[in-house]
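Below is one structure, written out as structure tokens; comments come after it.
The complex appears here minus one protein chain, its other protein chains still in place.
Going by the order they are written in, the chains are A, B, C, D and E; count residues from 1 in each one.
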């Protein structure tokens, strides 16, 4: 066991939890109407709580257990309730309890990302039931395939910190769920503007800082790999923000704060799968690609397809994650400043592997999400009543109001 | 000296300071009227400042000095102004300057917890004088007894990260102070609702993240013990939140954000003394117990006893801390996944020791708080004038207002 | 390479980025009118993004490259785009990629500090262009002189974490820029009060916590030097806050939250250059000096000189940084609990060296800022139109509004 | 001239504005208010304590119109704001003695 | 019908509401306003600079009543809002030409 690696992963775990609570919650909370802000915060908070228990009871075992004969597909149930793990158990160079915690924070943020698709109209009960089942059937298996020794790991898919595992699964499921749930009242022409862009910026800043734990923590060590992952992550975030702002300047003559921070998230989602294999120039390239492409898709989803993926989960995370997964194959090459592909693998070969991984992630997330939404909606209210939507979910679902002045 | 342990405790110190500034300040600030928000923030901030100086000048020495013949009772004055401590002085495997800092952050948050008892009506001068004397006469001695080699340590009391030291002392003193100060105008029937639950949630999220430093930092090492402490802490927080929310659902048909985050804090307070000795199942059990019991007591204090412990410091911290201190004896047993009690000690035996520790903490905190409040109130204004209470403390005490729009 | 040092500097990097995003942004954002809050957040955010790229492309090389024959003056262009740095490159005991990142966070916050001088009236384009050129021509060279082996390092100037490098350069440039830009409409008699002091306090708290990374991180190691730097930093922050509050109490009979947190920043700016060489008593002394002196100068700048350095960047950072740089020479002496000056150097001798460093910093920052403002203003709009100033920069510059309620 | 004050449900604001512009009204002024009436506020729960909220958020629309337009305007507001649920609100009509357009100094009906 | 507008101190709102319902008023509308008058705002201090605050937070209560109830209502408000300190506020009474209940279309006194 390495004390130094342990020290860094303890810190990284705190950083990644911080990304969701309060980072992502604020990021999303500022973008909705004032009457729905608490409901968004509550969604993120409640997901963090229930998924923590789900992770302990079953999901960690499915993701990182030893599935024996079926290990290609899942990790089995052997590690439920952390069976067999005590203070002294080690995973690599760190305590397994810590590895469990670090990975738990990923399991929390991934379904929390989906919140952005269904804000302002979903029933709270549905959020809880959906998130639990989604983590068990979509997230945990994909983790196992990519990071737990499953079939995508065997293929050699590169996904350093979760382009497929986190961003594609969340982004694609968000799109499916948004379509099934339907648009918000007034979408797209008469929506209310984000009630508190400053809150969104605070959340974005916390995501940026926390992402150091996400990507540099994924090195699972306090070494040069972590240092370089942090560097490229940061560069991509900055470039993504600049790229998005420039797109806005060209199109609207003004660069907005919300635009800049959205571009930052796009840059971060894009670099995530590649953050352990590319160099600084790769960081620049991926941030630029993420900013420009995600900006374009965001417009298309809303304006052309009229899909109310309310806070652009698919356009930013789904698209960014897929883009980064593909570009990782290219910018990993030493000629572009990367760490190099595995001996004997060509860029084109790796691109094929990456595409395979992306497709598996997209299809699995889409199909399973479709099925579980259909099934859950039979038992649990899916969308709130129109008058609750009008009044806002804070009062309707939680009996509270976000701002009291009188 | 261990660099790895030092790295983690440097981080933990930052995390625990973050719990108070701005975590706890926001947690409390969101729960009061808009006209008192700055006063709450100022209380927490000012306590952090003055207690830092008090800790340097005297309190650290009382808590962690070598009291010689009287070491059962206090640590003496030998270490005032950190006498004898320089860059190279070591405490265990970390620099003593760092140990001093880490412990200082505990000395800051403990009196800051009490703020919740007296908001919206106390005089600012009283807050300062009371906090200084309270840390010297209540907090520092109890720290010495439990962690500094005093008589409770000798008895074998288990209090890993401060159930007795932090939560019982703060909770009990809060109750005494709330009774002595009297109720807020309008309590309990005509209070104003919390002015900004979102602010409370941000603070709660910071408390959760910071608590990793509090509990896993209390291992004073970057090892498996820290990893497991982080795990059980997290599980208990999540379970506490869920438990409280379910209680609300049963009783009011709605789960509120404020309820969920309060349950989280209850879960955290409850696990704190036990976080170094129990396993994941203990985390679940203590979180559940903390959520249910603290919810029940919160209602009783307000509705039955009509005590205006305004932000429920006693019901959450006092009760949670005591509960966790007792349950630590049970869930430490290896049969329940814990690390095991000391060779030769039975659960029942340990329960007796724990009860002894709890009683000592409760009695000491109650009696000394009663005395010092009586004495200080002779010299310093205790409660503000009624018109200042109506107008709000922000303007009356600090000449500022929380929100300017016109 | 040391894993432990790496773990701590990874953390410190996250902490220092957190100081700017969202710390400083919130600190400043709360102090302006509600109609300018997003513009302040956007200034800080945009500076973080563009300076990150500038640091990668050129500034890091200028600051920390090997300038060969001209190394007294600058580091040359050899390290542009991190040329020659890969995953395995080491700088001291940590990966060079990490050293690059850690230093980048300093390069971000320094121009962001200047934001306080020009809020509520500057054109956004000017902010961007100015910040880029300022980092290249003012910041990066001074870093090289002091920390990169340049002529001030040769002289033996003590500047542990950036009194000259960060606070003097930012503070002096802020003053020059504020004078050149002119006062806000209504200054000084009819300004609007800070729209959200609570936001300022949140930012201040984040600055405090993040400063642990700034100062204790500047030890570039997880050791006693970091522990002691953290201790003196904290003590100085607390003392600065108390000192400022007492000044307010004497003068206005009330201690405000904004005053307390401003004093805290003054204490932090003052201790920064000295944080690696003084002991706890030095921390007390520097905090006290910082609080009292910066309070006094703040009043003078506004009331006597009627300069609208809107958020007191010069009075707090410029003055605090210079004061701390001088006092470092005195409180470094072992008699006052410090680590001692270099063998053979007297306090008076060191004071001379420090004064030399301060003067070089002040003159360079003032002259170059004056020149670049003059030049940039020929090509880029400097101040917004009066009606945009009245309406607020959020809408005028970014097409957004900070708070939506209707 | 008449001065019409309508208290309506917040989500009806856009409908009311469109109805009024539809009949030729060129300007209006709105503000956030809280209403007390037959419609009761929802109970809010905090820390296990119930807070009975007496006031319900409403929007106040104020519009000055020519005498000739007054009845039309009242009717337009009524139809646009009506949901047939308790709490739909009230319309109040006042006599307006004088109106002035600040920019031009025009007075009377031409100021509207 | 009369339309009564009262400007009162914020913490008196509940007393005023209770006094009005006590005499049979069934609805009212309130909003946050800032008042300027004999009562001066407190000085606020920021960064060692004093800001003289001209405006004081007040609550505006608006209530339409039958002619018969008008005097009672004015008196009820006056008593409930009175603290005998400067800044207690004012009550203004207007003639109300018409009132309409949006939900039902009722007009006149039955609309209140």
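Everything below uses one rule, namely that contacts are C-beta pairs under 8 Å (C-beta built on N, C-alpha and C of every residue); 3 or more make two chains touch, one makes a residue touch a chain.
As the structure is a prediction and not an experimental result, all values here were calculated from the model.
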Of A:95, A:240 or A:259, the one touching the omitted chain in the full complex: A:259
Among A:90, A:153, A:191 or A:355, residue touching the chain not depicted: A:191
Per the touch definition above, residue among E:45, E:63, E:77 or E:112 touching the missing chain: E:77
Absent-chain interface as seen on chain A, which is shown: 31, 188, 191, 193-194, 197, 247-248, 251-252, 254, 256, 258-259, 262, 295, 298-299, 302-303, 312
Residues of chain C in contact with the chain not shown: 190, 390-391, 395, 399-401, 406
Contact footprint on chain E, counting only the chain that is left out: 2, 6-8, 31-38, 54-55, 58, 60, 74, 77-78, 81-95
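Methods note: only the chains that are shown with their structure count from here on.
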Far-end chain from chain B, centres as C-alpha averages: D
Chain whose mean Cα position lies farthest from chain A: E
Between chain E and chain B, distance of the C-alpha-averaged centres to the nearest whole Å: 44
CA centroid of chain A to CA centroid of chain C, Å: 34
Multi-partner residues of chain A (each touching 2 or more other chains): 2-4, 7-8, 11, 222, 399-401, 403, 405-406
Two or more partner chains touched - positions in chain D: 32, 34, 44-46, 55
